[in-house]
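All remarks here apply to the structure that follows.
Other chains dropped; remaining ones untouched in position.
The chains carry the letters A and B, assigned in the order they are written, with residues numbered from 1 in each.
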Amino acid sequence: MDHEQLRAALDASTKALVEGTAKHPKLAHLDRVYLPSREAVKQIVKRLRQLCFPGYFGERGLTTEQLLDRTHLLVSETADLLYEQVRYCLRYHEHIAKGETGAQCVDCDDRAREIIATFFTRVSDVRDLLASDVGASFEGDPAAQNPDETIFSYPGLFAVTVQRLAHEFYKLEVPLLPRMMTESAHASTGIDIHPGAQLGPSLFIDHGTGVVIGETSVIGSDVKIYQGVTLGALAPAYGQLLRGTKRHPTIEDEVTIYAGATILGGETVVGKGSTIGGNVFLTSSVPPYNIVTTEPPRLKFRDRRRRTRGQDTVLDFQI
Amino acid sequence: MDHEQLRAALDASTKALVEGTAKHPKLAHLDRVYLPSREAVKQIVKRLRQLCFPGYFGERGLTTEQLLDRTHLLVSETADLLYEQVRYCLRYHEHIAKGETGAQCVDCDDRAREIIATFFTRVSDVRDLLASDVGASFEGDPAAQNPDETIFSYPGLFAVTVQRLAHEFYKLEVPLLPRMMTESAHASTGIDIHPGAQLGPSLFIDHGTGVVIGETSVIGSDVKIYQGVTLGALAPAYGQLLRGTKRHPTIEDEVTIYAGATILGGETVVGKGSTIGGNVFLTSSVPPYNIVTTEPPRLKFRDRRRRTRGQDTVLDFQI
């Protein structure tokens, strides 16, 4: 095939693709309001993190004298970015709900300013919670050299920080943005906490890759969660029927959940002070102060000598 | 140690490293054909995603009138990028297979054009499959507000999109490229689907971090897979012997696999309509319409008061 033929083939494919667009209207976002920008959301998250932990991220060598000016600048930059994105999110929502008319949403700008003003009044409270998380992360991890290190390089603390901020936008009922924020943390940490989840103080998520905490989860204070833990929903036959109901577990204070445990269901409650062993699969409640483990694993001696003869490699597949 | 001494030490180390190169010829790629570029592959993936979901990614505000021109431009840009990379991949393969002569591969350019032309004729079919996936993702997730959101921010749908596209290059026997495409999705989503896997329509992978779907897996329609699920091979004593055999499970239609389940082996079949519970470890087949769970976990009361006395902290390690 020469260049000319390739070009002709591509032209034909282009035509087919354009014509096929009508076939799947849901796959195309045409003639519609702007979607928020994922890159802008990433920038917002970056700046909010700088705001929560002054001097740890962003420009170096922050001094007490500079703090007011730098904070002022940071708040104003972040608010500008947020203003643009929150408006897109509100307009998008109106558009979905009301069609064309929604796109001309008259009070969206006003509501966006309201939301942003309210959000910033809450950052101090978020910082109180983050201070408790930093303490818990340091206390809980013998490998941590000092609290600075947890702020500076622990993915668990980053994911919790982003979720606590996104949760404020969730409570303010901003569409799209909260989930985009937590997805940006998910992409870099492997920790997926829905912005709707209610997280108590002093939460420590160690390592964290594969952690999933669903929208209606409720977590008490001083909870430790290790990598690969799921607080999930039982999959219903008709998922959409469940929208809005409590589908995810409640974890009471001072619970530890080891790596890979899966806890499902909206009525599942893990009682105060309990410990859930690694890889446990749990769909019912646990009373306070209990330890839940899997059945002890089975041990089987394996005649290694047969293998080394290289005869029946099939044996090696048996586990 | 002063700067002068450091420089001398570094010079000595440089010499040692260069001399050591001969010791491990496999660690060096010297005097050989170009490898494909991972950055270019990332760009290709980005553009193909724009092509599959017009208006959701890339430039904003796409209108119906612009669609043909923009699609034309996008196809031609992507084809140019692909042309360069596919040629590298083909030349690389010839070089490995035939040595020096292979590097001068005379028909590689021609074959690259052929492959690209064929690939683009198949994008419409991929889009049909993606439309079914978008439906399944929205239906399956009560936290989804509307189908747009799944396209715009669900990592599971992104990973499936990339795999479906990479699978076309896999069928066209392009070396390296398909795996590079799925690895780029793996890096950003934690979802690792081999380009060789055969995925049926209406696949929903929720959250997804830690999902691994091996090369010879076969998945039916309307399957739901949660985070941390492995469809893997049993590790043989001599892995390379197994190349090309069916090593990964078959999952029939309408199966749900909960978080953290591990299903291994090429002869393992999960029958239609069955449900695999979280954290199940499965190496044999399951008949249709069955539910497979782990043994129920063990519950043990833990005398919390002994702990609060702070006497025997060893107790706290017992699970």
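Just so it is clear, a residue touches a chain if its C-beta (ideal position, glycine included) is under 8 Å from a C-beta of that chain, and two chains touch if they have at least 3 such contacts.
Computed from a prediction, not measured in an experiment: that's the story for all the values here.
S.K.: Since every chain here shares one sequence and 2 of them are in place, how many copies does the full complex have in this file?
M.R.: 3
As a working rule, only the chains that are shown with their structure count from here on.
S.K.: Chain B touches which residues of chain A in the complex?
M.R.: 1-3, 5-6, 9-18, 20-21, 23-24, 26-32, 34-35, 37-38, 96, 175-176, 179-180, 183, 186-187, 190-192, 194, 196, 209-212, 214-215, 228, 230, 232-233, 235-236, 238-245, 247, 258, 260-262, 264, 273-275, 277, 279-282, 286, 289-295, 307, 310, 313, 316-317, 319
S.K.: State the interface residues of chain B toward chain A in the complex, per the touch definition above.
M.R.: 51-56, 60-64, 67-68, 71-72, 75-76, 79, 110, 113-114, 116-117, 120-121, 123-124, 127-128, 130-131, 134-135, 138-143, 145-149, 151-153, 155, 188-190, 207, 209-210, 224, 226-228, 234-238, 241, 256, 258-260, 264-265, 277-280, 283, 293-295, 297-304, 318-319
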